[in-house]
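A single protein chain has been omitted; all remaining protein chains appear in their positions.
Chain nomenclature is as follows: A, B and C, assigned in order of appearance, with residue numbering initiated at 1 for each chain independently.
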Amino acid sequence: KQLVLEFTLQLADTSFILGHRLSEWCGHGPVLEQDMALSNIALDLIGETRSLYQYAAELEGKGRTEDDMAYLRDTVEYKNPLLVEQPNGDFGDTIMRQFVFDSFHFFFLKALQNSTDHRLAAIAEKSLKESSYHIKWSSEWVIRLGDGTAESRQRIEKAIDNLWPFSGEFFMMTATEKALLEQGFIPDYNQIKQSSDAHIAKVFEEATLEVPQNVWMQSGGKEGRHTEHLGFILTELQYLQRAYPRLEW
Amino acid sequence: KQLVLEFTLQLADTSFILGHRLSEWCGHGPVLEQDMALSNIALDLIGETRSLYQYAAELEGKGRTEDDMAYLRDTVEYKNPLLVEQPNGDFGDTIMRQFVFDSFHFFFLKALQNSTDHRLAAIAEKSLKESSYHIKWSSEWVIRLGDGTAESRQRIEKAIDNLWPFSGEFFMMTATEKALLEQGFIPDYNQIKQSSDAHIAKVFEEATLEVPQNVWMQSGGKEGRHTEHLGFILTELQYLQRAYPRLEW
Amino acid sequence: MQEVEVNLEEQFEAKVAKDIRIEPKDWMPDAYRKTLIRQISQHAHSEIVGMLPEGNWITRAPSLKRKAILLAKVQDEAGHGLYLYSAAETLGASRDQMTADLHSGKAKYSSIFNYPTLSWADIGAIGWLVDGAAIMNQVPLCRTSYGPYARAMVRVCKEESFHQRQGFEIMMTLCNGAPEQKKMAQEAFNRWWWPTLMMFGPKDDESPNTAQSMRWRIKRFTNDELRQRFVDMMVPQAEFLGLTVPDKDLKWNEAKNGYDYGEVDWNEFWNVVKGNGPCNKQRIQTRVKAYEEGAWVREAALAHAEKRAQRESAKAEQAA
Partner (left out) sequence: MQEVEVNLEEQFEAKVAKDIRIEPKDWMPDAYRKTLIRQISQHAHSEIVGMLPEGNWITRAPSLKRKAILLAKVQDEAGHGLYLYSAAETLGASRDQMTADLHSGKAKYSSIFNYPTLSWADIGAIGWLVDGAAIMNQVPLCRTSYGPYARAMVRVCKEESFHQRQGFEIMMTLCNGAPEQKKMAQEAFNRWWWPTLMMFGPKDDESPNTAQSMRWRIKRFTNDELRQRFVDMMVPQAEFLGLTVPDKDLKWNEAKNGYDYGEVDWNEFWNVVKGNGPCNKQRIQTRVKAYEEGAWVREAALAHAEKRAQRESAKAEQAA
């Protein structure tokens, strides 16, 4: 149960931080329609986050709420992979970050539907519908930017260069994940990786982009060792709850 | 005494926010020597801030400390003029913000030395020495950038355009300031403005820059009506004190 | 020709008088078209610029629920902007041109968005007061004479009243909360009350276009009428919340069955309209920056669409 709690928090943190990052775009997108698309994905992820934190709070059984989980834990207690805390950068960076995430998230949720943990399976089922839109959206944009203008190609290649080192952490199993895999709570990441790699290869081909080879993969986020970005996210994110503790909003 | 407290806090907030803004440059300056100069000015201003908050805390007499003043007041309680909370922008913006500030601060401190409030007079005397370096430094840079390259001229003109609307607030008297002027606690702002204007005119002439005319002057900061920037400064600045209340550091 | 025009104009006037909707393909006087384009695009711009002050608090919203609600709200505003730009396009305006006019300062947007959001309570105050005033302005527009505009407004108003309830609920939570929260709410109310009253525009005797707009049934009430209604509606709500209206001249007038209220600071009003509000510069700079930084994305999307179309037509040719 402690393991499921840890894992659920890790998933929640992941959706939350990415949802937060995407929400930073609101009002600043390159075109209204895409501003709305970014907010939509952010909203879906925050929705998923809430279900997960609520479940985590129940598993913990100490009377904490979803907001306590989100607003009252510090940097090293957050367990999201490093990718999702990377800055928005330009639209190309945001698209590539989203594409790498979706290429994991979609296939992960698909497999998680079969978890022996029914609550996680149910959350996965609900989020999978949304994620299937996300992966379609981000894949299409990768293709557009890769096979668009010379500038867009250069920018998306720079984004690949910036973000690829963070694409491997999703599939590196923590001790918690290994234990849960043995107990059948979570799916086999190798299979997910195969689907994910195949999807990436297909989209990159259509985008006339190369999948980077032999890149050193960064990790640590799932164990609380983050990049310096997360601290700044949390100062902003948590400010009100920290400044005015224990109030209703 | 309440008035002196309010005024002291206003001065402290002003030095503090500008010192904080300058400290954001540390490690990112255009050349090492200027990186150090920016930090130096930040350090001087933070030093002045501490003396002022300490005095404010004594005046208030409620056992609060300098850190309580700095870290536990929210946006609308801060009373700094809007200029000092404006973003660093490029080096030209930072120089122009500093120059406008120094052109007030230097002449203000000079006059404040004669305040009937001996504590404020003493703080002014100490800070004046530092400020005389600051105004020299920022004036020289205005001249260099104005009479440098075509690009530097364009950038410093853009900075003037951005920041000039915030140059008037220093001299607009709040109710508190008016009352203190009558009681001889603070100097006559009209005289300070004359010295300040003369200094600006001289430096701009040497820099081959024009002093903007008939610009609408923004105000509100000294009454707690800030720009949206201050809130973000405070989220970062106050995070630790807010997240871990009432601890020693 | 002259006669035909006169005839068309008479028909138009007759339709308007009978509350028959004018549709894009119908004949309409140039001045009517221009007035509508100006008003609708201004309205669209207000939605888009209006995303910024509230968007400013999305990353700092105090709970997950509030974060989601606020994000959805600001997203709705983008949607409203889209409906309205589309409505203006039916009159022959192009979105690019409208955007350019916003960025150059030629087109206006509601001045209320030139005020900053300084605390979380501002999000409540905007929802409650600003959206409240917007609805008061907009509900009559659901019956405005131009069809596409009226239909867009029906959708907008439905969502706006939802937003207004959310804003009121934020205020209520703050007012029923800790003393710091109540203080935050009062402070926000103090800052937003007067600018909100300015949202109804200048006094009737200084509003030269009102008469024509009312004749064309674009507008249905005068500025002062709407402002009075708004005051009468909000004062009891403020009392319910336990907030003090920052107007020492406010008092109930039994004779007119409404509130008398103090004089709006029209200097401030005109000054903000002229571009000197606290955030005019910042708002436009933010929009221009988003637009300019998005240029390469729009170009890439276009280039890719063209490549794709070419490839498909090449394939079709081969097949033929």
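Just so it is clear, a residue touches a chain if its C-beta (ideal position, glycine included) is under 8 Å from a C-beta of that chain, and two chains touch if they have at least 3 such contacts.
This structure is a prediction, so every number in the text was calculated from the model and none was measured.
Student: Where the complex has a chain not shown, which of A:K79, A:H226 or A:R242 is the residue touching it?
Tutor: That would be A:H226, which touches the missing chain.
Student: With the missing chain put back, one of A:E60, A:D74, A:E157 or A:D197 would touch it. Which one?
Tutor: Checking each option in A:E60, A:D74, A:E157 or A:D197, the one touching the absent chain turns out to be A:D74.
Student: In the whole complex, not just what's shown, which of B:H28, B:K136, B:K178 or B:K202 touches the removed chain?
Tutor: Checking the options B:H28, B:K136, B:K178 or B:K202, the one contacting the hidden chain is B:H28.
Student: At which residues does chain A meet the chain that is not included here?
Tutor: On the chain A side, contact with the omitted chain comes from 74-76, 162, 165, 216, 218, 220, 225-228, 230-231, 235.
Student: State which residues belonging to chain B touch the missing partner chain.
Tutor: Chain B touches the chain not shown through residues 20, 23-24, 26-36, 39-40, 42-43, 46-47, 49-50, 53, 66-67, 70-71, 90-92, 143-145, 147-149, 151-152, 155, 236-237, 239-241, 244, 247-249.
Criterion: only the chains that are shown with their structure count from here on.
Student: Using CA atom averages as chain centres, what separation in Å is found between chain A and chain B?
Tutor: It comes to 42 Å between the two C-alpha centres.
Student: Quick one: chain A and chain C, Cα centre-to-centre, how many Å?
Tutor: 35
Student: Note the residues in chain C that touch 2 or more other chains, in rising order.
Tutor: Answer for chain C, listing residues that touch two or more other chains: 60.
Student: Find every residue in chain A that makes contact with two or more other chains and list them.
Tutor: 236, 239
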